[in-house]
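Here the complex is missing one protein chain, while the rest keep their positions.
Naming follows writing order (A, B, C and D), and every chain is counted from residue 1.
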Amino acid sequence: MKKELEKRTIKGPDGFEFEVDPLTDYYCDLPPTVQTPAYTRIIESFFNWARSESLWILGFGTGCGAIEMRPLMTPRFDAYRYGVQWRPTPRQANLFVISGYLSVKTLKRVIRSYEQMQSPKYVMGLGSCTINGGMYWDSYNTIKRLDDFLPVDLYVAGCMPRPEALLAGFQELKKIIRAGEGEGANEYAKRFEWYKKNQKRTIHDWDMPDYNW
Amino acid sequence: MMRELYKKTKQLFPLGDLTEQRHDLVFVSIPHPFLSSLLRHLRDKEGFSHLVLLTAVDWLERGEFQLTYLLCNRSKAWDMGVRVVLPREGATMESIHTLWPTAATYQRELKEMFGIDFPGSPGVNDDFILEGWDDIPPYRRDFDTLKFAEARFTQRPGRESLDPAQHMAKHHSDGS
Amino acid sequence: MVSPLVLLGTPLGMAFLLGMLQNRWRFASYGITLLTMTCMSLFSADWVLGFASGSLVATDFSTAGAPPPFAISLRMSLTEASLILLVNLAGLFSTLYLKEELLRIGRRGMAVLLIDIMALCGIILTRDIFNLFVFFELVVISTGGLVLLSDDQRAPSAGFKYLIVSQLISVLLLIGIIFAYHSTGTLNIDGMAAASLGLLKGGALAFFLILIAVISELKPFPANGWALDIYESAHPAFSAIFSAAASSAALFAVAKLLPMGGESWLPVVSSIGLVSFLAANLFALCQENDRRLLGYSSIAQTGLVLVVIGQQDILGERYLFIAGGILLAHAVAKAGLYWLSGLLSNRHLTAWTVLRQSPLLLFAFISFIALLVGLPPFPGFYAKWELVHLLAQEGRLAILGLVLLGALVEAGYLFRWFGKVVKRSDGGEEAAVFSVAPIKTLVVFAAVAGGWSLGYLWGQLSLFDNILHTIPVLFALGFLLLERFPVWLKNSLAIVGLVSYYLISYPAYDPMQLIFGTVILIGGGVILLASYSVSGRRMGFYPSAMLMFAGLSLLIEAKDSFHFFVAWELLTIGSYFLILRGKQSEPHALSYLVFSLGGAFLILAGFALAAEGVELFPLSSLSQVTADKAPWVFILLAVGFMTKTASVGLHIWLPGAHAEAETDVSPMVSGILLKAGLYGLVVLLLGMGKQQLYGVELTHVMLWIGALSALLGNLMAVFQEDAKRLLAYSSIGQMGYALFGLALMNHLGWLMALMFVINHYIYKSMLFLSVGGVAKRTGTRLMYQMGGLITLMPLSFIAVLIGIIAVSGVPPLSGFGGRWIFYNAILTAEYRLPIILIFLAGPIAFLYLFRLIHTLFLGQLKDEHRQIKEAPFWLIVPQMIFVACLMAFALVPGVALRRFDLYLNQFFPQGGLNWEGVSITSQFGYWSPVSIMVVVMVIFASLLGWLIFVNRKAQKVKQFNMVFAAERPYRPETTHFAWNFFAPYKKALGFLIQPLATRFWGMVMDLLHTSADLTRRFYTGNGQTYAIHLLAFVVVVYLFSMGSL
Amino acid sequence: MNFEWIQIPYSLLTLFIVINYGLLLNAFIAKIAARIGRRHGIHLFQNHIDLIKNYSLRTSITHGVMFYLGPVFRLGGGVGLLLFVPTLYGSEMFSNLSFSGDLILALYFVFFGALGMALGAGESGHPHAAIGVSRGLSQMTTAELPFALAVFSVSLQYQTLSITEIVSLQQGGFLNWTLFTNPLAVAAAMLSFLGSMMRPPFDVVLAPQEIPIGPPTEYHSSYLAMMQTNRTIFPIAKIVIYMNLFFGGAASWPVFFLKVFLIYMVSVFVGVVFPRFRVEQSIRWFLIYAVPLGILSILWV
Partner (left out) sequence: MVLIVMSTGFLLILMGLYGSLTNRNILRMIVSFTVTNTGVNLVLISVGYMPGRTAPILDETVAVSEVAQRIIDPVPQALVLTAIVIGVGVTALMLAYAYRLYETKGTLDISQFTELKW
């Protein structure tokens, strides 16, 4: 564990000494909870429609697939017309596209970012690496199954899938959301212990708080 | 010509044989205690101002690590690789971050991936790519990556792997 | 009454008697000496009382049974009697002080001391010029003896230098006397004067020789190296005599001799005095040795009296009052200071820090310094006031300017010394050495008592009021007696005092005074609530604070220039002491004082110029100043007042002074004290209106200065790292706005300025208290070291939040009203260009305000502050009162402003506001504070309701729960963006805040110090060189005076 | 100029119209930009959908009271600004709450939202938020200056601070517009307008790639939705002031829509042509080009 994360004794301005534990004192300690849908079905369906038509992707390229996402913004593919846009901060994004292989080091960041996104949120696995490791099946540093760590709504297979495939993936995702099945965030909350167990099994130097909203 | 440079330098340092890859790329070897003085000489006197890379090869069978310092003389467009050989057990090499500050990053990587120590190099013990690595360094050839991956990660069932050699052989026979 | 002959004979006889005693009878000898001194003092006191009560008239006493010219005659009048009393008292107290030394040395030393005192009395009494010579020689011989009293190994060399010089002087004097005798046939001074010595052939040279010889006894610059050496090395008690008594006697001799030469010699005397005054004060700047510094100061004061003597042709019947005021104040103070220096073992100025162990001695010290500088209520103040007025009346402006300049330098080094004494850390070893012999302390306090009584006396004698008779001053001084009581008692008393004084006096105020009076007295009371948070006794705080408030309250009541100026000086001094109390405030308090006194002297000069001989110059007569003087009076007064409002260029004292002051002092000096300058400007502009100089409209210049202050003050505030400095610079900007408003010279401009007075008081006091509370809790004022305090100090946060909304002028709070009036005001302004600067300054305020609130309360909470508490209760109370006031003022500004608006109609009939109904309307627009408040509140509340409805489940998170590019912050320090907050802004506009003013004033200071340091080196320490100096001095003065005669 | 209860529903109606118009306007402009790039671009109602989606998100966090209040301040500022200014000239119905104050009120109320937002962003504790605020405030100081000068010039010209009166003095043909009677002031004000619209070249405050969108970095869900609402109202409210001061105001909704659109397009045109300025560059730009125009306009009237 990094030295900065160890407990330290602090001397206040009036000379009083006390202890600060960086892992607990700086972070909120409530786990995610299951969020119930809106009051009535109609409203929830309306909301789901709005969510599906307004997919805000977190601009976080985790692997080589990030290069396939750039063309989506160009006139050739023009993902905007589907209500898709990229947001620079996870707070404002709903869709996390895991673009290709995911190393253990990146996984840590992915988990953080995912937990910082607001519910309902969706995860899309892009490329074979996220499905079963793909060509990195025997790599010492690349995860093999994304859904061990995060609830995945949709995989787009291929190595790498072209942008058109991604567009198709968005359309599929929209259908899922509209059908009210895009409840990955609730899934994550429900099986939180399980996900954490998997995450910690792979990330040996777990130096984050358990819940990093 | 680089051969003249080699001859000239050989009078000063106990250089090994010259390997000419191209007319502008040569490799020489030198016993590792002389390395830093040779590099300094090349940098200050011969115009090899740029450290292109620093890399290692694990000669497991010989029980040695071979380090290659690739230098570049920009004005003449010459590249010269300097090779040193280290014993594999407790491999330690003198740090050259004083010559090129960038070397520290290479050395940090080598420390993480091969376990070659460079005492005094800034941040050499910090994590580079692998955070929290607790096994033997992964680029060592005695590290079994498949075994590690199976133990560390869950594989998705139903995956098929083809042995590349067999696969290519089959293709070859099909084609002929 | 005892005959003057007896007065001279008694000590002489006693000295001979001592010579006949046995060496062993030391105590008897000492008793005799003491008795003689006491008797002499009593005799002379008797004379003084006799003259003062009017029962006696000036008399000549003939000796040897014949009148002059056949015999020596002595004269006794009030002047002589007072001086003899002074000399004898100095002798008496020095004898007491010298007890140990005299007992050690024995009767001979006592005899010499008696002879010295006798000779000094002789110099004063005699009317015979040769007799004068004899007494001078006796002084020389006895001085030579007394110098040897000192333990200092270097004293003999100093004494020898003195002897060398006095040989030369005696040569000059003797030759002068004989030729004077030759041309007049008499040795009697009055006889010579009657014979108009100066006009006779050869008589001029003779008179010159006599005069220059006697003046040389006054240690004029540059022929004074020997005197400084004596001051430095002699025993302090002797130095006290040498400085207080000997100088006074010699000065009197000069005054006595001058009628011989006639009026044409007066300029020579003035010039010598002026040069000495300036040079000695300049050299004193570089002194580190206390006694040498006092020596320089003595020379300077003597020079000043010489100037007064030289100006006697215009001083008329006030001559004695002025010269006496300065001379006596100097004598008492200098004697006191030398006695005080004898209590200390180390000669470095900073060694005086041990005085802090005894508040009484510290009080003595500051009393002496105030006496020397001539602050009210001491005699020097009255004297200087009248001197300056008479000089201005006669148009001797160069002398006036130089005297004030010298006085400023003098105040500078004396208060620098005081600052060192109060603030520097004292070494432990010196503390051990400091042991107070009761008798010596008693002598010092006698001087203190003397000084204060003189102050009272001069107050009674002055043509104006006695300052010590005004209730606020007495109230403030009364706190000196209460110093032993705890803070809560004194604080309650102070608040009650302020409020009741307000209640007593407010019915008499006009609306303008009412606004200032409320801010000062009620506002002061509210700020004083914060002082409850201090425990213990808080020595020195209440007298200073109350002195400041006394000055302020007297200021707004002042009807004439004298009272105005007295009040001005009082508030300056009071606030100086207050500011000096801050931990690191020594240099800042000094620069505050120097700038303030400089400004005060300008004001003094301005009033003097305006008064034109009117004794009690009513402020309302400012409008009747003649046209050729009016612009100059205007400039002098305006610059003086703008020093107080810290207009740009004269602002460099403010940031340090306000920032380093204590938590509850900062709001006082910022929220209240700055308004004194504005009040002065109001008085000035009401009186004089627009003035033109060489075709330049002076109010336009003020517009530019105001606008520049607003811009640069704000801009500098943006780049501060220290929270209190930021607020201080912001004050410069705010005062710039107010100045701008006044200089607009229209109805709404003035209304805006007055609104700023109220607003600035409220929000700046509130912000200073709040930031002060935070600084108290966090132990730092650097903003980047704080952060995230909102949850720990919510009330302070609310105060700052309300404060910055008000400062920035965002509706619905009260700052907006000011902006609205401002816009209406500039629409009728006749001069538009400076408005651009004001427009630029406006949004810049947002920069520093946001920085203030963000870096303190928002952002990341630092580890070491995790457990701090809200600011002390008593700091919060006034803040909450201010919040309520701001809200109320925002809702109903009319309550405070309406009356003033009507009042302004008599000066600016055009452009008033219409206060009928809910809206306030001007000729251009309208504004409805209540509607704005309601609308904003309703919108805000509905939106908040909506947000709570859709977002009711928001999860509270902690400080690091944030998006950090998928990384995590490790420490709050590295995550809190606070240091150099406006770096890009610095790149773009940083060139505007080159510290030009600081550099300029620094250069002036360096120049003064360097020139002083270089020139003082011509005092080589060699007695022969000194003799050459004297000869050169004589020759130069001769050439000049012959040229001018 | 007095308060009637009926003004509340009227004001709400104005608000409703302006919000919808703003959302559509933004989408339309995005559409135009897309069409220029040969793209389809977003749906015309995309902004509505985004808004609904953000309001409908299920979770949210708060960093503290000021963080929570920040968007309220922001939107309050926008709504207030809109309502303190009469939207349509001569219409009792859409003169909103302008009885509260005149032009100066509008001028200063602009800062209400900015200040509150800056405070809210500050409490999020994110350094990028602070950096963004620092940049925004820095740029604002000089960007607002030409506008202030122009306003001063215009009020001098018409000798009034009342917006309604300023508009009424511009009636009777477009040649009576300030645009033609005081072109210097309008030029200065329009340059200032570019700076206040958060579009290129003056959008370094948000700078999505560098300090992920600056002050609102931590804002999401309904907070973000409120800020989006403000983003639609606020520019229009500002444009309404410009329109009233410089372009003769609008007497009916169609004229209103047209003028707002055209004025908005000015900043869009400039934005698509120029790259982004750094803060100090834009400060210098305003001081060198815009401020002298403003000064000239003051000297001219």
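Basically, a contact is a pair of C-beta atoms (placed from the backbone, for glycine too) under 8 Å apart; a residue touches a chain by one contact, two chains touch by 3 or more.
In this text, all values refer to a predicted model and were calculated from it rather than measured experimentally.
> For the full complex, can you list every visible chain touched by the one that's not shown?
Counted over the whole complex, the chain not pictured touches C.
> Out of C:Q153, C:S425, C:T626 or C:Q906, which touches the unshown chain?
C:Q153
> Give the residue, chosen from C:V2, C:L21, C:L42 or C:I164, that touches the chain omitted from the document.
For the chain that is not drawn, the touching residue is C:I164.
> Taking the full complex into account, what residues of chain C touch the chain not shown?
130, 134, 137, 140-141, 144-145, 148, 153-154, 156-161, 163-164, 166-168, 170-171, 174-175, 177-179, 181-182, 187, 225, 228-229, 232-233, 286, 1016-1017, 1019-1024, 1027-1028, 1031
One rule holds in what follows: only the chains that are shown with their structure count from here on.
> What's the distance between the Cα centroids of chain B and chain C, rounded to whole Å?
77
> Where the CA atoms of chain A average out and where those of chain B average out, how many Å apart are those spots?
Centres of chain A and chain B (C-alpha means) sit 36 Å apart.
> Among the residues of chain C, which ones contact at least 2 other chains?
955-957, 959-961, 963
> Please output the residue numbers of chain A that touch at least 2 other chains, ranges allowed.
28, 89, 91, 213
> Sort out for me which residues of chain B touch chain A in the complex.
129-135, 138, 143, 145-146, 148-149, 152-156, 159, 161
> State the interface residues of chain D toward chain C in the complex, per the touch definition above.
Of all residues in chain D, those touching chain C are 1, 3, 55, 59-66, 68-69, 71-73, 75-76, 79-80, 83-84, 97, 99-105, 108-109, 111-112, 114-115, 118-119, 122-127, 130-131, 133-135, 137-138, 140-142, 144-145, 148-149, 152, 155-156, 159-162, 212, 217-218, 221-223, 225-226, 278-280, 283-284, 291, 294-295, 298-299.
> Would you mind writing out the residues of chain A in touch with chain D in their complex?
Contacts found on chain A: 28, 32, 35, 37-38, 46-47, 50-51, 53-54, 56, 75, 78, 80-81, 83, 87-89, 91-92, 94, 118-120, 185, 213.
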